[in-house]
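Removed: one protein chain of the complex. Kept in place: all other protein chains.
Note that the chains take the letters A and B in the order they are written out, and that residue 1 is the start of every chain.
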């Protein structure tokens, strides 16, 4: 397959305007998200044994259920009259959920209409269903696969997560999927399209918004003004057919000392110099379909910050913020949990990441009617953004269509 | 006239999907309500002598006026610059209302422009008007006829209300229109389309939402899980050309003991049995165009619950809840009023009916863009819903068009 080289664009400035947008058109069309991918639904601790939960992903309302240590995800919309089951879900019998309105009762594992409370011999029974979703629980999170009912085979969750690095890497930073990894975090709603959130997460040029963060002051972090790509290797694309698809900003020099980025410490016209004395060791950022960020060695060496941006609808996303550390022993786990609860949660997720939240919201009006994709004026640092858009265009397993309630054909 | 038999569908499951929806297309089109029908506007006690009031019905803003014991209803929109007269209505002269903005003054009974406060000889006077509405006050309620200006003859109010039953009926329950009936009630706004409210009111399959009502516990009400239609007589249609059009669920057996419904008390798959020891005596529900419910012998024998669902716009309705009892003497009236104010109002309208309110709201997104009519999966119990839709399609005097402000042609 002759695919365009996404890294090529790193050394020449990206093309501008409506014509450029055509080169990654599926991305422009993906306002409601990418389909046939795994998304996080809830933290494990948010769904106790015997409980129901709910969420909305890519415009699809989803009911979650934990019963006898099994997990189930179903369309959160009764096929009868369309109400959300989650408003008052009933369980009259194991393995089933009954709608609170007229008693339509579905099998948790297949979504089929098993009975109707007050009409046990109705001919519709066995002939109607709601959608079900593949679901797994891993890494302290409950994940669902949102996509076409006939999509097969369902790829493994790990195909939609950052891959584990070789532990040989000098600045090894743990991955969500590592053995002994402890995963702590929060989730909340952001008021912009998911793509703007992803692009912010992976954006090499947005350092300025974090200058005034207490975290930066507290640790005297040395952040360059920005990074100038100097070689084709500045961004590395991962396109192994069997593995996760993603891109990495190669900020640190190679093992052989070869650099792909030149950190910019000064702008003489503006008379601005980067401040801070402690350089980040092994900080490296990568983004993975369908929108999972990995920031290695952040905020400190040996900790990885993961972020996920899950489309809720076309104007909002669920913002997942995780901190991951390898902690094989209970003492180490307790220590990291203690550090997280008393310092890192506020310092990273709020003091620092809050600025990303309002920055993303600020782009929304410009992009809301797709005008921004044609009108934006990108600079060389944005080549990685464009490369990401093209990577998505090449590797997304599908583009989500607007939800049924808006008048589009039913998705099953 | 060869009309389809609405009761026929009671014993076969209703057809599904977009094709079925075509069989009652005018109903699908009636998002803004039915026109050329009578609707309740205010309770009598809400409009005192000398007062102005206002409401909105089927998208039309209406000004109400009681003057010298006469009632008037006019378009609540000045023909001059379109402002609502009700924001600050002036009466400078009997029989007229003057707009607060530039003094356009209309005759209350004909809506004609009689004078302009500051331009008494303007040529427009006598050549402009606002719409007027037939209005009557009966049964403690002020009613207006919302429809085409040239619709004639105006049918009697009683053609849009449930008919009186013969008092010979063993479980006679009073009608709104009965002599000596005392009518007590409230009205409030519901956030769904009026059709979803009507269908809920008349829905034989929604018993489940009322299971936990204090009213049910307090009186140990025996409610079956649901009712299975077993004969063509399960739903009786009333289509007398001169009378009100409606449908009745024949829950109680006929006088000769013949039953049209089989109450369902158990669902063995779910291992659920109906509870409650006191069977409802003579409980019977019927629905009448343009959307008036009669529930006989509810909450107790000898009391009738009426409900009305009046379209405000395409996404909300005015929910009228009435309790009616025959009370010929002052003592009986006082007694019922006392029982209403201290117990029934809360127990029926809030503890019980509040669950209907949120149930209706829950259907709104699914039906908002008409998607629900094509996607719903109805069961046999819903045959009465479909029969109602067809009844409306056959007998509605007209389908309301969206309001003028949305760009449609002026209605006069």
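Simple rule for what comes next: a residue touches a chain if its C-beta (ideal position, glycine included) is under 8 Å from a C-beta of that chain, and two chains touch if they have at least 3 such contacts.
Predicted, not measured: the structure shown is a model, and the values here were computed from it.
Annotation: of B:22, B:81 or B:273, B:81 touches the absent chain (contact as defined above).
Residue-wise, the contact with the chain that is not shown comes from A:380, picked out of A:136, A:186, A:327 or A:380. Residue B:96 is the one among B:96, B:161, B:181 or B:237 that touches the chain not shown.
Touch with the hidden chain on the side of chain A covers residues 13, 203, 205-209, 224-228, 264, 267-272, 358-359, 362-363, 365-372, 375-381.
Seen across the whole complex, the unshown chain contacts chain B at 77, 79-84, 87, 90, 92-93, 96, 98, 100-105, 113-120, 122-124, 128, 404-407, 410.
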